[in-house]
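Complex shown without one protein chain; remaining protein chains in place.
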Amino acid sequence: MAHQISLKIYYEDTDAAGIVYYGNFLRYLERARTEFLLDRGISIAELHYQGLFFPVIHVDIHYRKAVKLGETIDITTEIAEMKNASVVLKSHVLRHGTVLAEAHVTFACIGRDGKPRRLPEELRKLRQ
Amino acid sequence: MAHQISLKIYYEDTDAAGIVYYGNFLRYLERARTEFLLDRGISIAELHYQGLFFPVIHVDIHYRKAVKLGETIDITTEIAEMKNASVVLKSHVLRHGTVLAEAHVTFACIGRDGKPRRLPEELRKLRQ
Amino acid sequence: MAHQISLKIYYEDTDAAGIVYYGNFLRYLERARTEFLLDRGISIAELHYQGLFFPVIHVDIHYRKAVKLGETIDITTEIAEMKNASVVLKSHVLRHGTVLAEAHVTFACIGRDGKPRRLPEELRKLRQ
Partner (left out) sequence: MAHQISLKIYYEDTDAAGIVYYGNFLRYLERARTEFLLDRGISIAELHYQGLFFPVIHVDIHYRKAVKLGETIDITTEIAEMKNASVVLKSHVLRHGTVLAEAHVTFACIGRDGKPRRLPEELRKLRQ
């Protein structure tokens, strides 16, 4: 089963159309995958301080239904694809089980010099 | 030729990896398309006050190169596809002509009741 | 004792200086006061849908220490002052009990017409 976090929508998340601003979903995806990985013993923050970064190289996101102030939503994360130097995570944004959005986010792995690195072993062994 | 705006990168745009946060590109795409439309006599803000909204229903964005503090980037916007109730805009993020990111963003059109509306005539006639 | 929430710092919160962007603390203050009020039976979101809004009219915030990626911080909220048409909330941002920031935020209360309203009774009776 996919990993899941919940979060509540505050004014900071919304825009004048009364709904969550489309760009903010990318923040939620980051929170969800950070916790997904932490749950599996991988700390993005620790790797950051060691000089390993995971830049996003592709996002494909479908917005199905609007999310509003005061609502609580769930974000699932699972691995869709794992290669040596990139990984694709798949997420759903849900409210009481209804899909509000779905996204595929692809990451690369680079060092402090900006050059590509193999994904760390602990990450690659999450391959399902 | 595609419409183009320029913008400068401040601390607000960046993250601890020293580059523009991936979610912030969606802000720039909004600024670029708002100006693209304004240039063609269409004010998203005016339509908003008249009760017409353009929710994003799909984003596909490739990130090619990182953008850093203090850099100035250009965002192009052009129409990729126009249907009766949705439009796809294509944008490039550039620095001195080098492509840093490219995106396709799809919008629907809804009224105050959240129900789909035909795109306004002035928008549909932008079809190229 | 002051109400308290915890939150974790993700890339979205940070900037190129490697610390939380100063403007983002205002987001955390919003989250903290929303939960503070909810805990006392007052839903800002519900009041929003009823047409009652609480615009911030003043912020005074001292930043004492930087906050970094991966850290977990606590935000306290308590009432500093309550008048008929405005309220001042006092918050501390803490990490393991060390004060990282302290803020006073003042709110007014307005209706859909933008005109001042008395604070709702349920809020005024939180006066300590």
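Every chain is named by a letter (A, B and C) in the order it is written, and numbering of its residues begins at 1.
We adopt the following convention: a residue touches a chain if its C-beta (ideal position, glycine included) is under 8 Å from a C-beta of that chain, and two chains touch if they have at least 3 such contacts.
As the structure is a computational prediction, the values presented were derived from the model and not from experiment.
When you scan A:Asp15, A:Asp39, A:Glu81 or A:Glu122 for touch with the missing chain, the hit is A:Asp15. The residue touching the chain not shown here, chosen from A:Lys68, A:Lys90 or A:His104, is A:Lys68.
When the whole complex is considered, the residue among C:His3, C:Arg27 or C:His92 that touches the unshown chain is C:Arg27. Residue in contact with the omitted chain (choice from B:His3, B:Arg27 or B:His92): B:Arg27. Contact between subunit A and the unshown chain involves residues 11-12, 14-19, 21, 23, 68-69. Even with one chain removed from view, subunit C keeps its contact list with that chain: residues 16-17, 19, 22-27, 30, 48, 53, 55-64, 66, 114. Listed by residue number, the positions of subunit B touching the unshown chain are 8, 10-12, 27, 30-31, 34, 43-46, 48-49, 69-70.
Here is the rule we use: only the chains that are shown with their structure count from here on.
Subunit A has residues 27, 30, 48 in contact with two or more other chains.
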